[in-house]
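Can you read through this structure? Questions will come right after.
Every protein chain but one is kept in place in this view of the complex.
Moving on, here comes chain A:
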Amino acid sequence: MSDVEFSATRRLILQGAGAVALIGLGNLPFLTSALAAANDKYPEEAFKQKSDADVIKTLYGKTAEPSDKVKMDAPEIAENGAVVPISVSTTLTDVTSVAFLVSENPNVLIAKYNIPAGTLPNVANRIKMAKTSNVTVLVEAGGKLYSASKEVKVTVGGCGG
């Protein structure tokens, strides 16, 4: 094979590879592109932590300051630990995320919600509680971290077997 032929073949191969790569990108499903657009990697490590302090450190790398501007709505007593309705709202501005923590659960971090600009810092969800525990909600606003906590009594646990 002469040098000329070789480089021509090589160019063809490169062009082919480029085309395949482009087609591959075009076929990315909505979900992948949506997750990439959210610029948000799933915080795998934070979900494995066993204490409030370790979750906060892993997730945010800073300390949380208790704030009366963070309002948590949770029951005093949860009859069924498998389904405990908890919600948060705040008058803080520039909120970028909120997170829910249950101190006595085997994995403390329950959920983290990313709040883009234009979305209100009000979130409601339903969580599992193994037993009576302190529930903490974290609100990240303007680069700072705020929190509110409340004890929720559980009469039937939602994580035991």
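By definition in this document, contacts are C-beta pairs under 8 Å (C-beta built on N, C-alpha and C of every residue); 3 or more make two chains touch, one makes a residue touch a chain; residues count from 1.
The rule is simple: contacts and distances are computed from a predicted model.
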| task | If you had to name the missing chain as UniProt does, which of "sn-glycerol-3-phosphate transport system permease protein UgpA", "Molybdopterin synthase catalytic subunit", "Thiosulfate oxidation carrier complex protein SoxZ" or "Acyl-CoA dehydrogenase" would it be? | result | "Thiosulfate oxidation carrier complex protein SoxZ"
| Sole residue of A:Ser87, A:Thr132 or A:Ser149 that reaches the chain not shown, by the stated touch rule | A:Ser87
| If you put the missing chain back, which residues of chain A would it touch? | 29-31, 34-35, 37-38, 40, 42-43, 47, 82-84, 87, 102, 105-107, 109-116, 118-120, 122-128, 130, 158-161
